[in-house]
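Note that one protein chain is taken out, while the other chains of the complex remain in position.
We call the chains A, B and C, going by the order they appear; numbering starts again at 1 in every chain.
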Amino acid sequence: MQVHTHTYDVVVIGGGGAGLMAALYASKSAKTAVVSKLYPTRSHTGAAQGGIGAALGNLEEDHPEWHAFDTAKGSDYLGDQDAIEFMCYQAPEIVYELEHMGVPFDRTPDGKIAQRPFGGHTNNKTGKPVRRACHAADRTGHMILQTLYQQNLRQGTHFYNEFYVTDILFHEGRVAGVVAYELATGDLHVFRTKAAIIATGGWGQLWEVTSNAKTLTGDLPAVLLRRGLPLEDMEFFQFHPTGIFKLGILITEGVRGEGGVLINDLGERFMEKYAPTVKDLASRDVVSRAIYIEVREGRGIGGGKYVYLDVRPETVNKYARIDGRTRPDGSPYEVTKEELLAKLPDIIDFCKTYLGIDPMEEPIPVQPTAHYAMGGIPTTLKAEVIRDEQNTVVPGLYAAGEVACVSVHGANRLGTNSLLDIVVFGKVAGQEAAAYVTHADLPPLPADATDRTREQLERLLHGTGGEKVADIVSEMKEVMTEHVSVFRTEEGLTQALEKLQELKERYKRVSITDKSKRFNLELMEAWELGNMLDLAYVTALSALNRTESRGAHWREDHPKRDDQNWLKHTFIWLEDGKHRFAYKPVVITKWQPKERVY
Amino acid sequence: MKVTLKVFRYNPENGGQPRYDVFHLDVDPNDRVLDLLEMVKGYHDGSLSYRRSCAHGICGSDAMRINGRNRLACKTLVKDLGDTIVVEPILGLPVLKDLIVDMEPFFQAYRKVMPWFINNDPPPEKERLQTPEERARFDDTTKCILCAACTTSCPVFWADGSYFGPAAIVNAHRFIFDSRDQAAEERLAILAQEEGVWRCRTSFNCTEACPREIQITKAIAEVKRAILTGDLS
Amino acid sequence: MSDPKTALQGYVRYRAVGQVAFLLHRLTGLGVLFFLIIHIVDTAFVYFVPELYEHAIQLYRSLPFMIGEIFLVWAVFYHGLNGLRIIIFDLWKPEWWEREFAIKSVYWVLVISVLLWLPAAFTMAKHAIEYYSGG
Partner (left out) sequence: MGEPRVRRVKPVAASEARWWLWLRITGLLMVLVLFPHVIVKDVLVGVYRIDLEYVAQVWANPLMRVFDFALLFLTFTHGMVGLRQVLQDFIHTPSGRRAMTWVLFVVWAVVSLMGAVAIIGGVKLT
């Protein structure tokens, strides 16, 4: 196997929004490479639809402080409030910066960035939804991703596309390099570097019904686990309430922002029961649970596992009247079909393509879908990766975006806050890494740089046990969906862990048919499966460990939030099948935990 | 329902010649072609190689020729195809393995049109203002996901790989008609070159192929007009 | 790869409506050009070698040529109408390049070219029959 060596100051792993923002800033002064298993424009940031949150106040009164409070409350008080304040106060500036880079936001009649309401974002005085999500049609993430990629091209950032990162190398506790497998050739590449920024996004592929891309398999968190580093708050994984039934394709909250409502089999707008004030725009964990309960109590459509999301103009207008919703100028809120078509073109297209229905004529069947990892690689406010609950920094290692856990989202992320998170902390990571490399020297590569990678490659290529990747994947998804999703119990989680342990054993006997070097994607998928199993395991374990209900983590056997014992972050290490937990207190600056009502 | 899936196979590494493999599958009419490929890869022949990621038509990974025309495998349902489905790589880019082609020439053309926002005035404190009408002017071409379905459906490109191709023009259009951008003139000069817009013979395959339903031929016509008249309205 | 082989494969095997118009336009254009060159040369005989002109015209009176001529007229009609379509869209109505309308226009041009051609073909066929039945 051929090995190529490159030398950089900063290596960014992942070409999504977080990685590209980091690269844009790092490459201003440092020699920077982006190593990504996909062409950057194919990253899942491009799937983000609804908008990016920032209290610009373009349409009505709004303040970063309100945004911060909503985020803290949305996080079920598990978010670190110093990080939350930092992010929300940075938000307007960074959205303007994106606009200056060319992001084509929609516009208000007077030419400013247009904003729409989104779940959990409220006017703190009235408790009513506020227009805070800055949007570019319903493809905000796509526009941000494209723009950041384009600006990187302009700046001459080096890209290594379709390179699959398999390992991170350390020298005396500092980052020394990154190992990647070039998909086109099967060669190995060792990037010697002073700093590495991990920005590889989420791992929604652990579940069956998911809004996440097939490539979101949590590779780098698994690498760090294997390298003896911890992960934080893995039990918190968000299920978005409105995925297209069975497929999981996301129907943005923006649909409800524009006035769409959730309807059960009896034709009731059931969110009135669960969130009397903001109703359909309650935060995601609340809505997802509501749908589960409706379904469980037999009020799913036709008794099935889904409800309707109704965005037909007549329905929207009916409930807007009932709610007394108004336009910015005070006139009653009333939409036409044309308006909705213009604001939600992609959603309408999805429904037509995959369901064969026109949402202007028929309601959309939806069910909760695995969506977003709140937990991940623990970092400081400066995006530095830490090795323990004492905030001990790993020199040269940074993480940003969905893969990281700062933690701004705590137990539940608000819509629009992830795009914000990736650009704010992507930028921080880029700046910090660039600053770090000016005074750090290039550490030597360890002698065994590629050993772990080679070993694993050999094992996968030559495995003869006869286990199929596809079988293990589908069994893993099944058990995660059954026991480690919206509702959890001790019994279920224990069963899940047993099953996952069995799958991990079987994984050792996996064999693949493709032995070639060129685009051996079967090999890559087998590798990804190993990573997913590790993450599934720590997710279930962390969920079993946390005996309370908070945000997205809902334990039926412990249905109350328990601030006494659990107002803290979970850190988990996994070493040779053995795990260890530790805890870090939540940073509270302004807002003491209260009961969360919407 | 039962379908016959015929897939183009090629792996030069095994000294192999291009061939077609046939699979008989039992599928749901609502399955995507991508689901069929995943089924084959998972349970019939793991060596089948193709790109994919988002699985719902927004990342642009899996453009391929399905029953003779370019589409995204993840956006094409079995029920719209009938019971014989032929899957081949997109045309005009070198095939590397099975359904995977070398995208580099495609991205080279993209990079040539300076596909990045340029405005060298010091930015205002807040956003640059733009009316909803000005914003709507270039909305259509912002939708591009760089899947290459258009460029590789273009009869001119099939014969002449140095033609910039519709995707590059679409991405130039996105900036040329953005009222905030200042480099329209340079981009138009690039597109007026020999391998630029004038090579387009309005064959229209591109517009038919675009999974984002971008009105590509119209965009190209608008660029041509802008080159001739200098009018960017 | 981009090369004549790929192009040919695409022309023949790719499935799209617009391409039909493109191929027909190209084939009719080249076909008419081919005929035009012959036609200019043979017409020039009237000045350069008149005795050969009669000979050439004699050739036009052969049955295969008379039948071919009928199709030539369609080719000119089609190419001209489709050319007009392209010119109008390009120069005056870019918005007509939008998908649905443009696809319809391809069909319309085909239909109109055939409709216009039918009476012409009828007349020409009649001429041919008359000529060959000793008219």
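The criterion applied here is as follows: contacts are C-beta pairs under 8 Å (C-beta built on N, C-alpha and C of every residue); 3 or more make two chains touch, one makes a residue touch a chain.
Remember, predicted model here, so these are calculated numbers, not experimental data.
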Message: In the whole complex, not just what's shown, which of B:V7, B:A168, B:A184 or B:I216 touches the removed chain?
response: B:A184
Message: If the hidden chain were put back, which residues of chain C would touch it?
response: 4, 7, 26, 29-30, 32-33, 36-37, 40-41, 43-48, 50-51, 53-54, 57, 60-61, 66, 69, 72-73, 76, 80, 83-84, 86-87, 90-91, 120, 123-124, 127-128, 131
Field: Interface residues of chain B (partner: the chain not displayed)
entry: 129, 131, 133-134, 155-156, 159-160, 162, 179, 184-185, 188-189, 192-194, 196, 198-199, 201, 224, 226-233
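Following the convention adopted for this analysis, only the chains that are shown with their structure count from here on.
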Message: Quick check of your reading of the touch definition: is the inter-chain graph here a line, ring, star, complete or other?
response: line
Query: Which two chains meet at the most C-beta pairs?
result: A-B
- prompt: CA centre of chain A versus CA centre of chain C: separation in Å?
  reply: 59
- line: Between chain A and chain B, the Cα-mean centres are separated in Å by 27
Task: Determine the centre-to-centre distance between chain B and chain C, using the mean Cα coordinates as centres, and give it in whole Å.
output: 33
Residue numbers of chain C (touch at least two other chains): none
- line: The positions of chain B in contact with two or more other chains are 213
- prompt: Which residues of chain C touch chain B in the complex?
  reply: 1-4, 6-7, 9-11, 13-19, 21-23, 26, 86, 89-90, 94-95, 97-99, 102-103, 106
- prompt: Which residues, counting only chain B, touch chain A once they are in their complex?
  reply: 11-14, 30, 32, 41-43, 45-47, 49-50, 52-61, 75, 77, 96-98, 100, 103, 107, 111, 114-119, 123, 125-132, 134-135, 138-139, 142-146, 175, 178, 180-181, 213
- prompt: Considering the complex alone, what residue numbers of chain B touch chain C?
  reply: 65, 67-69, 91-94, 153, 155, 157-162, 201-205, 207-209, 213, 215, 217-218, 221-222, 224-225
